[in-house]
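Of the protein chains in this complex, all but one are displayed in their positions.
Note that the chains take the letters A and B in the order they are written out, and that residue 1 is the start of every chain.
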Amino acid sequence: MTAVTAREAAAPGAPRRGRRTRELSGLAGWTVLGWVAGIAFFIPVLWMVVTAFKPESAAETWPPQFTFSPTLSEFRLVFSGMGPFIEHSAVATVGSTVLVLVLALPAAYALSIHPVGKWRDSLFFFISTKMLPVVAAIGPLYVIALKAHLLDSIWLLIILYAAMNLPLAIWMIRSFMLEVPGEMLEAARLDGAGRFREITEVIMPVVSPGLVSTGLICVIFAWNELFLALNLTVTNAATMPMFLISSVPQEGLYIAHLSAAATVASVPVIIVGWIAQRSLVRGLSMGAIK
Amino acid sequence: MAVLEDVTSPPAAGLRPRGVSRRDRWQRRLPLLPALIYTIVVTQVPFLVTLWYSFQSYFWNEPGGAHWTGVSNYREVFTDPSFRSALWRSVTMTVIAVILAMILGILLAVLLDKKFIGRGIVRTLLITPFLVMPAAAALVWAGPMLDPNFGLLNWLLEPFGVNHVAWLTTHAYGSVIVVMIWQWTPFMTLIVLAGLQGQAADVLEAAKVDGASAWSTFRELTLPHLRPYIELGILLGTIYLVTAFDQVRLMTNGGPGTETTTLPFFLYQKVNYAFDVGGAAAAGVVTVLLTIIVASFALRMFARVFQFEEAR
Partner (left out) sequence: MAGVRYAAASRVYAKGARPAVDGLDLEIKDGEFMVLVGPSGSGKTTALRMLAGLEPLDGGRIEIGGRDISDVQPKDRDIAMVFQNYALYPSKTVAENMGFALKMRHVPRPERDRRVREAARILDLDEALLDRKPKQLSGGQRQRVAMGRAIVREPKVFLMDEPLSNLDAKLRVQTRSQIAELQRRLGITTVYVTHDQVEAMTMGHRVAVLSGGKLQQCASPRELYDNPVNQFVAGFIGSPAMNLLPAPLTDGGARLAGAVIPLSPAVRAAAARDKLTELVVGIRPEHLHLVAAPASAGSASAGSAPAGSAPSAGTGVDQALHGEVLLVEELGADALLHVRLTGDGDGTGDGAGRGGTVVARTEGRKAPAPGQPVAFRVQPDNVFAFSPETGARLAS
């Protein structure tokens, strides 16, 4: 049995050298890899934003310019031209999201806390509507909208976007409601809370953050939607995606202008997405994954 | 002398478990009804109308409105080579994009699962492509990124011998797929990452003690654990990607020729350029039927993945 040397009997805190260097080189390796991947994926977005600050003359050059004198002229053009578009986008997005939450909350309640008999079937019905492509019905949809005098109306978009997001919202809110501890509800019932009290004082406090993230996810999908807007609107309800398309003219330089428009159109949702990052997975997986 | 009583006597005849009252049943249904009715009306009615129109001959640009034409629209759909090629293109593009996005997603998820400096920022950078408006992404890729004369990609690849390639002309199919992958990889990454983070730490430690290398642990334990997550990602990714429209319309307009014409774009063309509502309706119905077949497959998989989500 070898004697314990003075070095080995050192006070705690003296690290063993071999392990430390191994740890540090591993850390360095992953850090480099991580940043390379992150930047690689982010370059198109970065390039979009950079090009937005260029004057048109500097945007379509070879080689591409990385140094230039930045200007806000394209942004100014975008801001002056996008007025009605962004207004329509905002109304359609907020309106449809409010409608979705109003419909989804009680439905999620009926599928989780006091479930109906056929809750499984209902859930699958909702998700099946997401699986059927709306593209298939676009022609007749157009005709229906025309006959109902809803063509090129913001209300049409609100209605359709709500239908588009409803299954997602129901699954998502339901997954939040399932997290309310059963014992809390039973304790409330014993304390004499009726249905209304149960909702306002037990369920809502637990579920509110989830409602916010559900709303944010719905906002992302409604804001970005192109297909329905393209086919069913012209001017009175044209949304930001339409504005983007319109910034590609038949001729002339347009790249900087396009980049500015793309940046302005994307930034709100990017910020919303960064904030709601944590619940992005839950929303995208319909509440399957927390 | 005491007699042993039969403690396990049969239950009294006629006993049945008490069910839920009728009134309670309706009380539970009530909150569900608004969403249910709304969805049925807004989603099912258009499809019924589509079905109706599929049996009509109805051209926008012709006077006279719609008139009955039986199954001739369907005959046309099944004999039209462009429908079949659009269908095929949708299938192949979706499959390639979903699989590649998932593979990339797994790699990136493994990366994000490790601790490194600035991990949070890298994660934020990696999810951004998903948040960018698809229309914006498509236009930015088409112009500032891929243009043969001033696109960034050509400049980045110049040292590798790439010379002013017109990506959207010579490699349209691949370019569209690349953009789809770029936008959907973050989605796959997040789902797989959630799976990775859900692994029990002590199971991984047990593997270490049992002598498994990092690769063995990944292959034998992590991948099986990730299977439901990967399935969910592929399932959802397919559902979303098969109806992808923005990239085709804004990058290549289905071209060159019909090289990138997917089914959604095909239908869009039929309505907007051929003004053929009846034909588009029939094609739409066929699309829906095909989707139903795939979807019931998918729903069964969904049921398996969601089996742990029981209602109270």
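Criterion: contacts are C-beta pairs under 8 Å (C-beta built on N, C-alpha and C of every residue); 3 or more make two chains touch, one makes a residue touch a chain.
Bear in mind the structure is a predicted one, so any value in this text is a computation, not a measurement.
Chemist: For the chain left out of this view, which of B:Asp24, B:Glu158 or B:Glu220 touches it?
Modeler: Answering carefully, the residue with contact to the hidden chain is B:Glu220.
Chemist: Taking the full complex into account, find the residue in B:Val203, B:Leu289 or B:Ala303 that is in contact with the omitted chain.
Modeler: Answering carefully, the residue with contact to the hidden chain is B:Val203.
Chemist: List the residues of chain B that touch the chain left out of this view.
Modeler: Touch set of chain B with respect to the missing chain: 200, 202-203, 205-213, 216, 220-221, 224-225, 227.
Simple rule for what comes next: only the chains that are shown with their structure count from here on.
Chemist: Using mean CA coordinates as chain centres, what's the chain A-chain B distance in Å?
Modeler: Taking the mean C-alpha position of each chain, the two centres sit 16 Å apart.
Chemist: Could you list, by residue number, the parts of chain A that touch chain B in their complex?
Modeler: 27, 30-31, 33-35, 37-39, 41-45, 47-48, 51, 59-64, 103-104, 106-107, 109-117, 119, 122, 124-144, 159-160, 162-163, 166-167, 170, 175, 178, 182, 220, 223-224, 226-227, 230-231, 240-241, 244-245, 248, 255, 258-259, 261-263, 265-266, 269-270, 272-274, 277, 280-281, 284-290
Chemist: How about chain B: which of its residues touch chain A in the complex?
Modeler: 20, 25, 27-32, 34-36, 38-39, 42-43, 45-47, 49-50, 52-53, 108, 111-112, 114-119, 121-137, 139-141, 143-145, 147, 149-152, 155, 182, 185-187, 190-191, 193-195, 229, 232, 236, 239, 242-243, 245-246, 249-250, 263-264, 267-268, 270-272, 276-277, 280-281, 283-285, 287-288, 291-292, 295, 298-299, 302-303, 305-306, 309, 311-312
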